[in-house]
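Omission of a single protein chain aside, the complex is shown with its protein chains in their original locations.
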Amino acid sequence: MGGFNPAVKLEERIRQALNDEFLRNAVKFTTGRLRSSKQQAAEQMGNWEEWRERGRQIRLHTIAHLDYYLNQFVQNLREAGGYVHFASTAQEAVEIAMQIMEEKQAKSVVKSKSMVSEELHLNDAMAAKGIEPVETDLGEYIIQLAGETPSHILAPAIHKNRQQIADLFSEIGGEKLPADTAVLAGFARSQLREKFLQADIGMTGCNFAIAESGSFVLFSNEGNARMCSTVPRTQITLMGMERIIPSWEDLEVMAAILPRAATGQKLTVYMSAINGPKRAADGDGPDELHVIILDNGRSQQLGDPEFQEVLNCIRCGACLNACPVYRHIGGHAYGWVYSGPIGAVLTPLLNEDQDQWGEVANASSLCGACYEACPVKIPLHDMLVYLRRRNVEAGRTDATERLGMKTYKVAVSSQRFYQLALKLGQFGQKPLARNGEITAKVGPLEAWNRLRVAPALAKKSFRDSWKELDMELQHELVELKPETKARMEAILRKRGNSHEN
Amino acid sequence: MKTEKKSVIAELHEQSLQKQETFIKHIANRLGREQPLTTPPKRSVSGAVDSWRTHTLDPEERISQFLMNWESLGGSAVRLADMAEAKNYLDRLIGEMKAKKIIREDHPELAQIVSESPDLHLTVWGDKDFAAMRKAAAEAEIGIVMADFAIANTGTLVITSTPQRGRSLSLLPTIFVGIVKAKDIQTKMGDVLSVIQTWNGKEMPAGIHFVSGPSRSADIESDLTIGVHGPSIVHALVIG
Partner (left out) sequence: MKVSLFATCLSDAFYPRVTEAMARLLARYGIRLDFPSAQTCCGQPAFNSGYWDEAKGAALQLIDAFADSDFVIAPSGSCIGMIHHHYPSLFKDDPAGLAKARALAEKSYEFTQFLVNVLDVKDVGAKFPHRVTYHPSCHGARLLGVKDEPLELLQHVHGLELLPLPFAEDCCGFGGTFSIKLSEVSAAMVTEKAEHVIDTQAEVLVGLDMGCLMNIGGRLRHQGTSIRVMHLAELLYEGVCRADGRI
């Protein structure tokens, strides 16, 4: 389980990531590439903002009526011949999945990318029972061979270079493979073909589930999700309970925004709608179809005005690509399954142990790039602040910080104390300040000044020079232009009117 | 053994029916309702944005846009007058690729254009049992199907699964040939989805596949590569 060690604190994980030069460059390169193609695709569609808003509206409505739509989906899927299972916790989901696998006497299970599966640590549970889990997404396959976890929702092996991949493949292939993308992909194709044909069960995630027909939809570029839902006789699909959309027509919106936000494609190479198991006369497709619907902390967000919207997420990864913090530290530093801004929000929300996970909400400069990139407009930057407030309220921040904030409050809540603090600062910095700068690495400036120069407090603050400046300005003041005056008065009138209404 | 196996699934199903009640009720409670909602909620908006709903191309534009988009995804696209031309196209393709094994959908129009010869082994879908057909599809160099629809805007072929047209046909062979009638090319995805919507609850095929170009991946150092699991060479033939 490389990259996944909950005993290591955020700061240490970040330090490890920052010291990995290849990782940093690779992450920057790929996210940059995904970001720029996204911009191009968004432009092709005309009014991207209109689509985003529509996507948001559909998701908001669905989540607000999730009880209805989930029931509708389940009923329709059962009518189509599928089995549905409900799991409140990761543990329950694993138990259900394992019972099905054991009942099928499965020896090997081919899997297409599923973040829910990562949440469950299902591969570990399978291995413990002697069932071989085979990740079939090329990136997932690579990191499974390396014994690691994904570091990006869409590009899970973003942190591996070509030579490392060639070494991994050479080891299982028993011959030296060149570090050539086409050769390596071809090798993986032939290896995985065998696995597909031998597998007893195909396992998939679920991008969207359509309530009105009980169908679910899988997006993929490689075709492995299609393989998993075509070749093996039994299919198990893992689905977060919030994956629902009401109708087929809503799928057009999701199909427009998901690939564009994710990779800049108009549509992924494959979009497959699965409607129950194969029909009796069909020549292929699974005889038996199981869908496991997972809660695992999601329902806790329902009814919470600050966090319900996080369930609108369609797992596109756009916020990762936009996030400057993610671009520098990569996915593993977040410590859990989901990374980037959505991970910094979901990790504390879906995990119980806040002493361990609460701090992940600090991994953001709150620049808002995630919100701007999000195709369903989730205010992740605001949610991060709410999570930090929770940490403060629960006393999970350190004593120095708390004391600092108490002092801050005293200083900013009264003019007298504020001015006093200014004077104290101006006096106290005297031994350190030179030419308006402080370069000494002392106290809170230690980290700042390692790579930067800090400004010194001005000898005379603005408030102390205002009186003089005011007199000068009054003396020179020209007359306000009548049209400017009229504009300003109109603004004031408009304000007054809006208050009366 | 067999009866015992069945009972595990049956038991899970029983559990699920019970669990569903508490699971959904919990969701309803969290959303501030005592009981789950049983009537369809009113919606202020649904589906695509208004400006897009009315977006329609005339038939000729649809054809040219589809051909252009399919090509730009890395596929080959060609417009042919009739199935006779399609036969010539396929013969040429088979010759160029030196194909030995092909597999096709069981469709009357395809029967005219693909035929077995001493050098060419042909499998027609539905002839054999599951395992044999899967093997034939996996070994075939070329898979040929008639698509239900095409989508001009995205360069997409829409292929439903039927007893005559397995999912494997457009997935397992190295080369995929999808044939679509010009009249079945729609402007945008919504035009196809509104047809699919009418299948709800009655004629819904078990699989509906939207295919846009060759299988691809960028998982190795973001370097685009083609044909990872699905076909790496894809031909779209527009007839009419």
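Each chain carries a letter (A and B) given by its place in the written order, and its residues are counted from 1.
Throughout what follows, a residue touches a chain if its C-beta (ideal position, glycine included) is under 8 Å from a C-beta of that chain, and two chains touch if they have at least 3 such contacts.
Just so it is clear, the model here is predicted, and its values are computed rather than measured.
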Visible chains in contact with the missing one: A
Given A:Asn47, A:Thr89, A:Gln163 or A:Ser465, the one touching the chain that is not displayed: A:Ser465
Sites on subunit A contacted by the missing partner chain, in the whole complex: 11, 14-15, 18, 24, 324-325, 328-329, 362-369, 371-372, 382, 385, 387-393, 397, 401, 405-406, 408-409, 411-415, 418, 422, 425, 437, 444, 447-448, 450-458, 460-463, 465-466, 469-470, 473-474, 476-481, 483-485, 487-489, 491-492, 495
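Note that in this section only the chains that are shown with their structure count from here on.
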Euclidean distance of C-alpha centroids - subunit A vs subunit B, Å: 30
Partner subunit A, residues of subunit B touching it in the complex: 5, 8-9, 12-13, 15-16, 19-20, 23-28, 30-33, 36-41, 43-49, 51-52, 69, 73, 125-126, 130, 133-134, 137-138, 153-156, 161-163, 166-168, 171, 188-190, 193-194, 196-197, 199-201, 204-223, 225, 227-230
Subunit B-facing residues of subunit A, complex: 26, 29-30, 33, 46-47, 50-51, 54, 57-58, 61, 64-68, 70-71, 74, 76, 79-80, 83-86, 88, 96, 99-100, 102-103, 136-139, 142, 155-158, 161-162, 165, 181-182, 184-185, 188-189, 192-193, 196-197, 212-213, 215, 221-224, 226-227, 229-231, 233, 241, 246-253, 255-256, 263, 266-279, 281-285, 288, 293, 295, 299-300, 302-303
